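Presenting chain A:
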Amino acid sequence: MAAIPAWLTLLIAPFIVLNVVIGLVTYVTLLERKFAARMQSRIGPYRVGPHGLLQPIADALKLMMKEDVVPTAADRRIYNLAPIVFLIPCMLIFATIPFAPGLGVADVNIGILFFLAVSAMEIVGLFMAGWGSNNKYALLSAMRAVNQIISYDLPFIFSALVPVLLAGSLKMSDIAAVQQGSLLKWFIFYPVIGQLAFIMFIVSTLAAENRVPFDILEAESELVAGFRVEYSGMKFALIQLGEYAHMIGSSFLGALLFLGAWSGPGPEYLGPIWFLLKAMFIFLVVTWIRWSFVRIRVDQILALSWKALLPATLGLLITTAVVVVWRTSGF
Partner candidate 1 sequence: MLDVNNTTRVEMDWSGPERLQMNMGPQHPSAHGVFRAILGLQGETVVDVDAVIGYLHRCHEKLSETLTYAQYPSIASKTDYVAAMTSEFAYVLAAEEIGKFEVPKRAQYLRVIVAELQRIASHLLWLGTWCMDMGGALGGGATIFLYCIREREDILDLFESLVGARLLYGFFQVGGVRYDIPDGWAEQCRSTIDRINSRIDEYEQMLEDNAFFLARTKGVGVVSRELAQDVGISGPLLRGSGINWDLRRAVPYSSYQDFDFRVPVETDGDCYARYRVRMAEFRQAISITRQALDKLPEGPISSRPALKSVAQIRIPKGEAYARVEGPRGEVGTYMISDGSAKPYRMKWRGASFSNLAILPHIIPGHKVADVVAIMGSVDPVFGEVDR
Partner candidate 2 sequence: MTADETRAALASTFGVEVASAPMMSVTVSPDRWEELGRFAQESLGCRFFSFLTAVDWKEQGLEVVAQVNNVDDNIALMLKTRLGPGVTTCSSLTPVYRGANWMERECFDMFGIRFENHPDLRRILLEDTWEGHPLLKSYAVDTPHPPYR
């Protein structure tokens, strides 16, 4: 068989990754619903297909068939563009994640930087949605979103940089490679620093993904549905898709940075499965928090970020840097 030309792989790989991600997103919603149902002593989706397994497909079909309502007073261009602008960064973050050694779209040498930069861009689409809807709930929500994302991107980046410092590389496959071999090489088991960084990473991930208890921009008890209150049908589905894709992307990042990516027992081809399981573990931790906490207020969220999380992550980053330098050069 002739080798596949490079330009073709560049086309095929993103296509496969995108489809896998979309499939994953639909089923992750089912996983979350089942998990939440367990927590609340319910059964959850059960009617569509065996054990409700076809529920995500039914949901997707329903959303596609819904009427697409555009409010009369909306800023039409911005309103229509917003879901796409929101979705693209959420999908792009998967570009630099290697799912196994050599299995990924583009394993660039600034992979982490790319991920962090792109994932922060979803705020543009979010604000467009809030502004373009010409709805007061949406506008308030968009304002809150900007506040929150600006406050939480820094702790998010700083906590993600701790493993980067430990591995000494911004390239994702390098970070994963350092953690191979033994369980103790995972960065979460790095004494003290690893655990602290992981906790801070989870907290800032929650905030960056707008999950409970930081979901003030959705806040359906006061702002109804926040920035997407006026969206329906496929546009709503795109926003939903983007949110979940972002969440899964962050879970993969967490698994890669702290849980050793594809390292695990068994032959090497099981690597991607391990990676997926670890990502799902992080996702379930996030879900678990979501279904047991109440939402906090906007001023409390900002205070938590600027007064606690930001100094803590910054301090941790500096400590890590000192520790790394001390261990490598031993001054």
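On how the list was made: all candidates are chains of the complex that A comes from, given by their letters.
One rule holds in what follows: a contact is a pair of C-beta atoms (placed from the backbone, for glycine too) under 8 Å apart; a residue touches a chain by one contact, two chains touch by 3 or more; residues count from 1.
Given the structure is predicted, the values throughout are model-derived calculations rather than measurements.
Evaluated over the candidates 1 or 2, chain A touches in this complex the candidate numbered 1. Against candidate 1, the residues of chain A that register as touching in their complex are 36, 39-42, 72-73, 136-137, 139-140, 144, 212-213, 215-216, 218-224, 290-300.
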